[in-house]
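Yeah, one chain of the complex is gone here, protein chain that is, but the others are all in their spots.
Labels A and B are assigned to the chains in the order they are written; within every chain, residues are numbered from 1.
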Amino acid sequence: MGRSFLGWPVLRQLSGRDPLGRGPAVRSARTDSISPRIATADRVAKSVCPYCAVGCGQKVFVKDERVIQIEGDPDSPVSRGRLCPKGSASKNLVTSSMRQTKVRYRRPYATEWEDLDLDVAMNMIADRVVKARNDTWQDIDADGRKVRRTLGIASLGGATLDNEENYLIKKLFTAMGAIQIENQARI
Amino acid sequence: MVFRKNSLYGPVDPAAETGYDPHPPRKGFFTDTSVCIGCKACEVACKEWNEVPDDGFGMLGMSYDNTGNLNANTWRHVAFIEQPRRSGSPEAADGGMARAKAPPVELGMPAMGPDSDGATDTGHDKPDFRWLMSSDVCKHCTHAACLDVCPTGSLFRTEFGTVVVQDDICNGCGYCVAACPYGVIERRRGPEGAKNVGIAQKCTLCYDRLTVGEKPACAKACPTESIQFGDVEELRERANERVAQLHERGVMDARLYGNDPEDGVGGTGAFFLLLDEPEVYGLPPDPVVTTRDLPQMFNRATAAGLALLAGAVVSFLGRRS
Partner (left out) sequence: MAEAHPVGFQWVMEAKKRGAKIIHVDPRFTRTSAHADKFVPIRVGTDIAFLGGIVNYVLQNGLEFRDYVVAYTNAASIVSDEYVDAEELDGLFSGFDPETRTYETGSWQYERQEAEGSAREDHDVQRETASAMQHETHGISVDGEVLRDETLQHPRCVYQILKRHYARYTPEMVAETCGVDPEDFLEVCRAWTENSGRERTTALVYSVGWTQHSVGVQYIRTGAILQLLLGNMGRPGGGILALRGHASIQGSTDIPTLFNLLPGYLPMPNAEQHTSLQEWVDAVRKPGSKGFWSKAGAYGINLLKAYWGDKATPENDFCFDYLPKITGDHGTYRTVLDMIDGKVKGYFLLGQNPAVGSAHGRAQRLGMANLDWLVVRDLFEIESATFWKNAPEIETGEIVPEECRTEVFLMPAASHVEKEGTFTQTQRMLQWREKAVEAPGDCRSELWFFYHLGRMVRDRLKDSTLERDRPILDLNWDYPTHGEHAEPSAEDVLKEINGYEVATGRPLSTFMEMKDDGSTLGGCWIYTGVFKDGVNQAARRKPGSEQDWVAGEWGWAWPANRRILYNRASADPSGKPWSDRKAYVWWDPDKGENGEWTGYDVPDFEKTKPPTYRPPHGADGVAGLAGDDPFIMQGDGKGALYVPQGLIDGPLPTHYEPVESPFRNPVYGQQGNPTRKEYQREDNRLNPSPREGHSDVFPFVFTTSRLTEHHTAGGMSRYLEYLSELQPEMFVEVSPALAAERGLEHSGWATIVTARSAIEARVLVTDRLRPLRVEGRTVHQVWMPYHWGPGGLVSGDSTNDLFGISLDPNVLIQESKVGTCDVRPGRRPTGKALLELVQGYRDRSGVVEGQYAGVVTTGPGADGIHEGDPTGEGPSGMSRRNGHSGDRAEGQDEPGSDDAAPEGS
């Protein structure tokens, strides 16, 4: 059963205080029940903008395990709830249809990507790391100095990563003897 | 049917006028362009919240403005105006009147100067240069022509005094598009797959957010409080104070736009502090609600209208049964 005959806009218009039909008389049921999605979110995660180094507070609204809105956190003494265009585009960033969600693999001399299972890719990478390290290992350098390292493996990145991640990256590479470990701070 | 005084023209409380009783204070924007840094956070925050699709990917060559104007896919639009002024010109003294004769958007084409290479012996003949930035938006007019001409009741006045399209009602007739004196509202033409294609689209002043006491997305994001949201009455006071403050500091170009209830649209719910003539920003200097003369026209058409209404009742009953 829909709205009663009395709910028909023209009657509401003629009988109410909105004779020209520009306000309450023409509101649809959807309009009457409107509610912003932030009000019905399942939870809100407190986060920080991933772009520049100002460190603006973000509130990440989640509904049905999907991010439905990211906006500034007014509690932050750094940003007071405000965001720049990049920070404001954070939902666009994390929910973009262009995001890569599957491992892609380019075989030597290939002209196209192939799909690759994540586990397989991890194992292949581990194999290559072990091999490159063995193939390029130096216990001493040409001048006889003890160096205990490989110059065959390099890494660049980390300025958009978490401290905890950088910590494990440096720890693992250092233990493996890889020293050409660099990030944007050098650039 | 009789029009009350000022239903379509002059000062009025729009929510009360349309029959909300009681109703919350009228809400609006005061956009203070003197502190706009042109970051476009408002454009993005608006799109993120309202799920407005992109507006195409073309460079316009209009300074840093690549969205061009308000339309169905751009509900906040930041204009950039590059204004070279030679030092010692009379403009500073006359409040910028002379400058208003310049084209609204300076395309940055080579300017004639005293020196062909633009650098003088001392390098000290600097152009006194201004780069104006301003975030435009639907004005949420006191007398909104778009709403007055809408035949379906899609456009409606909210309890906050704002003007909003009901996407589920709009049939895409487009009367509102021609009626808007600012060229704000437009039917969405794409991109493919976007929602509400064919439907009239514009700023809602984040009506849904307002219902739970949240600020509109653009005002919330704005880093410098160029976009201020609040009760229109209070915002108007704030705007007057700001203009006075700027005048005191010698910024004689500062003026308000859209704050006057006596203007052609009865004042706007979203008004602006500008640093130059409205035309410079691409705003009409003296907008008039296009339905200003409607009462006279409407009274002549009343008889015909009633006859049509009777037909509509029959049709409605038939459809619902």
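By our rule, a residue touches a chain if its C-beta (ideal position, glycine included) is under 8 Å from a C-beta of that chain, and two chains touch if they have at least 3 such contacts.
Computed from a predicted model, the values in this text were never measured in an experiment.
Enquirer: One chain isn't shown here. Among A:17, A:37 or A:170, which residue touches it?
Expert: A:170
Enquirer: Could I get the residues of subunit A that touch the absent chain, sorted low to high?
Expert: 43, 45-57, 60, 62, 65-67, 70, 73-80, 82-90, 92-94, 96, 98-113, 116, 118, 121-130, 132, 135-137, 139, 141-143, 145-172, 174-187
Enquirer: Against the chain that's been left off, what residues of subunit B make contact? List them.
Expert: 35, 37-41, 43-44, 47-48, 53-59, 61, 63-64, 66-67, 82, 84, 107-111, 113, 116-124, 126-127, 129-133, 223-225
Definition applied: only the chains that are shown with their structure count from here on.
Enquirer: Just how far, in Å, is the C-alpha centre of subunit B from the one of subunit A?
Expert: 34
Enquirer: Which residues, counting only subunit B, touch subunit A once they are in their complex?
Expert: 1, 3, 7, 15, 17-21, 39-41, 43-45, 48-49, 147-148, 153-158, 164, 166, 168-169, 206-209, 211-212, 214, 217, 220-223, 309, 312-313, 316-317, 320
Enquirer: Under the touch definition given earlier, write down the residues of subunit A that touch subunit B in their complex.
Expert: It comes out as residues 2, 5, 8-10, 16-28, 30-31, 34-39, 69-72, 81-85, 87-89, 91-92.
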